[in-house]
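With one protein chain withheld, the remaining protein chains of the complex are depicted in position.
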Amino acid sequence: MTKVTLTVNGRTMSGECEDRMLLVHFIREKLALTGTHVGCDTTQCGACVIHMDGRSVKSCSILAVQANGSAITTIEGLSAQGELHPVQAAFKEHHGLQCGFCTPGMVMTAVDMINRRGGSLTEEVVRSELEGNICRCTGYHNIVKAVLAADAEMAAGRQAAE
Amino acid sequence: MGVEGIGARVARKEDKRFLTGKGRYTDDMVVPGMKYACFVRSPHAHAKIRSIDVSAAKAMPGVIDVLDGKQLQADGIGNLICGWMVHSKDGSPMKMGAWRPLAHETVRYVGDAIAIVVADSSGEARDAAEAVEIDYEELPAVTEALSALEGGAPQLHPEAPGNLIFDWQIGDPEATDRAIASAAHVTEIELVNNRLSPNPMEPRATLGIYDEAEDHYTCYTTSQNPHVARLVMSAFYNVAPENKLRVIAPDVGGGFGSKIYIYPEEIVCLWASRKTGVPVKWTSDRTEAFLTDAHGRDHVSKVKMAFDADNRVIALKVDTVANLGAYMSLFSSAVPTYLYATLLSGQYAIPAIHANVRTVYTNTVPVDAYRGAGRPEATYLLERTMETAARELGVSPAELRRKNFIRTFPYQTPVIMNYDAGDYEASLDAAMQAADWAGFDSRRASAAARGKKRGIGMSCYIEACGIAPSAAVGSLGAGVGLWESAEVRVNAVGTIEVLTGSHSHGQGHETTFAQLVAGRLGVPIDSINIVHGDTDKVQMGMGTYGSRSGAVGMSAVVKALDKVEAKAKKIAAHLMEADEQDIVIENGELKIAGTDKTVPWFQVALAAYTAHNLPVGMEPGLKETAFYDPSNFTFPAGCYIAEVEVDPETGKTEIVQFVAADDFGNIINPMIVEGQVHGGLAQGIGQALLENVHYDPDTGQLLTASFMDYAMPRADDLPSFTLSHQNTPCPGNPLGIKGCGEAGAIGSPPALINAITDAIGHNRLTMPATPMKVWQALQPAL
C-alpha cells in the first residue's frame, strides 16, 4: 500500500492504496467523490475526465500513484455549493444531458476546451474536440449547443471584465 | 399552457444533481462490510463443463468465497425465463432451453457465467476468478441464424431440435400469394438487419444485501423496471418472496432496453450475499457489457412487395429468420413477432400481408428488445423495399408513398394493429419542405463538381408505443399485464409526492410528470416530487420501455389526480359552504366558479389532515392511487429525410443534413421530446453507418468486445438535426400523447441507406455502411 496525497478541489486529501489502483477508483472509493464515472476499459468514453494540474485527463488511464502530489479538480469542485458553473448552467438550459452518466466528463471536457480555445469555438471545432467523450443519450446535438452557448457567455463575461 | 405546465419547455429538475456529480448510480452505493464480486465466464462459445475446481481460487488473498452453479441449484434458485409465450403455426409452444444463472454442465456463449468470486477488492476478485480451474470439452459453435438452421449444425438445446425455437406466422398466406400472382409488378429484396450492442454509458451493476436478522434481501440494480425484477426474481427464480425482497433502481445511466431484463448477476449476487454473509457488489466492465448485455436486431429477411398497375401495394410477403442467441431472454420471443410483424403494414393500406418468422438459437449472447425493438426491423424492411420499388417503377419515392398512405382512421391492418389516428402526409410534406427536397438536383450537381456523390433518401415510419392493453397482450402470450400505477400523495401543507411505476433513466420524468401536476393544480413545480424506482416506496409498476411512460404512466397519474381533485373539491365546497359542482381549481386555489371566493390549495390539504372540519363521513387525508390500463397501443409516425455526400475515394459518408418530422400527438415538454429524438437518431444513424456486433463464425469469439472495435457514434460522426412536430392527438389516452422515445432509432436507418444507395447508384449495400463497404460498392463489379 502506498500513501497518495492530492489537492482535490482545493483541499489536501490522502489515502492508502495499492499501486495498481486507478486514479478514478481512488477518487470514487477512497475520496468518496462518485461524480467521476467509468464507462469503458479502453480510454475512449471520457466519463472519467477530470482536470489534473489544470488540464483535462482521463482518470481511468492514470494510476493514483502517478498522480501523487497533483492538483485535481473533479466535477464536484467545479462550482461553489449551490451554484452552477456557466458550462453546467448551459448544459441545463440547453438540455445537454439525459441519463447524466457521461455528463461529468462532458462538462469537465467542455470547461477545458473553453479554457484552451475559448472565444474561437465553432460547431465543427466542438464536435472534433469531443472526440474523446461518448454520449449514448443526446446524439450530441444539445451538448454541442450547450458548449457553444457557454463559450459565448464566458467570452462575453471576459469582455465585460476588461 | 402555463410556464410550468403541459407543453412548456421546462428545464429539468433532475439536472442539478447530475451536473454537480451528485447523481446516485448503483456503483456509487457503499454499505458497511461490502465486498466485490467477479464472475468466472466461459471463454468458449460452446462447451461441456467436465469439472470446476475452485480450491486454488479460494486460497487467494482477500477471497471470501467462490460459489458455483451446483451450489446455486442445490439452493433451489430457478432458471431464467422468457415471459412471453409464442406458439408455432403448428400450434406447438416455443421450445425454451434451460438457462441457468450459473452454468455447471454446458456453456453456450462466450461470457456465459459459471461461478462468482467474492473478495475484499475488485482486483483480488478478478485475480481469483482467473485461478478457478475449469475443464472444458469444447463443442462446435454456430453464431449465425441461417447457419444454425442447416442440417448438421451444432445443436444448442435438446428441447429445440434443429435450433428452431418457433416457426410463427401472421396474416393470410393464401390471399397474399394470390395477390402476388396477379400483380403488375413485384419488388423482391433480401435484407439483413445488423446486430447491435445497446451500450448505455453506465455499465450494468448490482449490489445484493442479505439481512439475516430480518431474513430480508435488498437489491440495488441498474434496472428500467425494478418491480418486474422483483416479481420475476420472486415468482420464478426463487430468490425470496416479494415481501422479503426490496429492489431499488436508483439513478440509472441509460438503458435502451438492455436494462429491462433480469440477468444472472442480480440473482447470483443476492444469493451470494446470503451464502457469504456480506453485501456483494458487482459492476460490469465494458467488455463484460459487450459479452453479456442482451443484443438487439439480427434479422435476415426475404421480402416480396406486389403492386397493381396503378402502383398501389396489393400484397406484402415476408420471410424472416431472427437470431435469439444462446438462451431466450425475458421478452425475446415478442420482439421479432408481436413488436415486429404487426407493424409490417407501415403507413400504407396493404390489403394482404403475410409474414413468417423463425427464431433460432445460436452460440451468441441472448438477443432481446433494444430501442425500437422489432419496429426498426419492420421499418427498415418496408422502407428499403418501398424505395427500391419506386426506383424499379420509375416513380418518385415520395409519390409512391403518398399514393399508398392510409388516410382514414381508425384503420384495421391485416396484422392485428388498429391505427387510431394519424396524418402521414403532413409529416411527409413537412420533412420534404424542411429538407428542400425540390432543390436537391442542384445540390447534387455542385457536389459532383467537388468530386462527391450526393444522395437523398426518405423513410416513413410508424410504430406502436405505450404498450399496451393488458388483456390484448395477455391474449397474445404476455406473462404480465402492461398497465401502470400512480399514487398522488398530497402532504398536509400542500406539497405533493407522485409515486409512479415508470422508471426514469434519462427521460426526465421528474420534470414531465411534475409538469402534469403543476399544470393541473396550478401549484409551483418545485412543490412536487416524483418518486420512482424503489419497490418499498412504489407498490407496483411495470417500468419504462416501449415509449410507454408518457402514454401509460402519465395517464395513471391523470387518473389519480382526478380522484385527488374530486376529494379536494368536496373539502373546498364544505369549507366555503358551496356546491362541489361549482368548485374549480386554478392557480393553486380552489374557487367557487364565477365568484372571487377561494381557498388556497395548501389550506384544503391542511383541512384534509387536521380533519377538524370535513364533510360528514369523509375519511381524513388526501392521497389517491390509480391503475391505468390503456385501450390500445399508440401510433407515433413520421417522415425522416437524410442527405449524404459520399467520398468515392475513401467510401466515407458525410451526413449533410438530417430532417425529422414526427407526430407524437400532444407534447408535454418539447425540449425533452427533441432530446429523445436526437438520441434515437444517433442510435439509428449508428446502426446505419457504424455499429455492428461481429462474432467469429468459426470460433464464436466476440470480435467487437470494446469501443476499440465496436464503432460508437461520436460527436463528429453526426450533424445537427432539423426537427418538426405534427400533431394528431392520440384518442386513446386522456393526454392525447403517443410516445417519442424510440422513433429516432426506428425511422432513421432506412432513410440513410436509401440516401447512400441513391448516391452510389445501386442497391447492393448492407448496414452498417462503413467506408470500406461503400468503397467496395463503388468498385466495378469483377
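For clarity, chains are labelled A and B in written order, and residue numbers in each chain start from 1.
In the analysis below, a contact is a pair of C-beta atoms (placed from the backbone, for glycine too) under 8 Å apart; a residue touches a chain by one contact, two chains touch by 3 or more.
Keep this in mind: contacts and distances are computed from a predicted model.
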Protein name (UniProt record) of the chain left out of view, among "Hydrogenase", "Amino acid/amide ABC transporter membrane protein 1, HAAT family", "Xanthine dehydrogenase family protein subunit M" or "histidine kinase": "Xanthine dehydrogenase family protein subunit M"
Which displayed chains the unshown chain touches: A, B
Listed residues B:53, B:582 or B:709, member touching the removed chain: B:709
Of A:34, A:88 or A:109, the residue in touch with the unshown chain: A:109
Touch criterion as defined above, residue of A:93, A:129 or A:151 at the omitted chain: A:129
Hidden partner chain, residues of chain A it touches: 2, 18-20, 22, 41-44, 46, 49, 55-58, 60-63, 65-66, 68, 109, 112-113, 116, 129, 131-133
Missing-chain contacts mapped onto chain B: 123, 126-127, 287, 649-652, 690, 694, 703-704, 707-712, 714, 717, 770-772, 775-776
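Just so it is clear, only the chains that are shown with their structure count from here on.
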Chain centre separation in whole Å, for chain B relative to chain A (CA means): 30
Residue ranges of chain A in contact with chain B within the complex: 18, 20-21, 28-29, 32-42, 44-45, 47, 74-76, 78-79, 84, 88, 91-93, 95, 97-104, 107, 123, 126-128, 130-131, 133-145
Residues of chain B that touch chain A when the two form their complex: 11-12, 14-25, 27-28, 30, 121, 123, 199-203, 251-254, 256, 285-287, 505-508, 671-672, 674-675, 678-683, 706-708, 712-716, 718, 720-721, 744
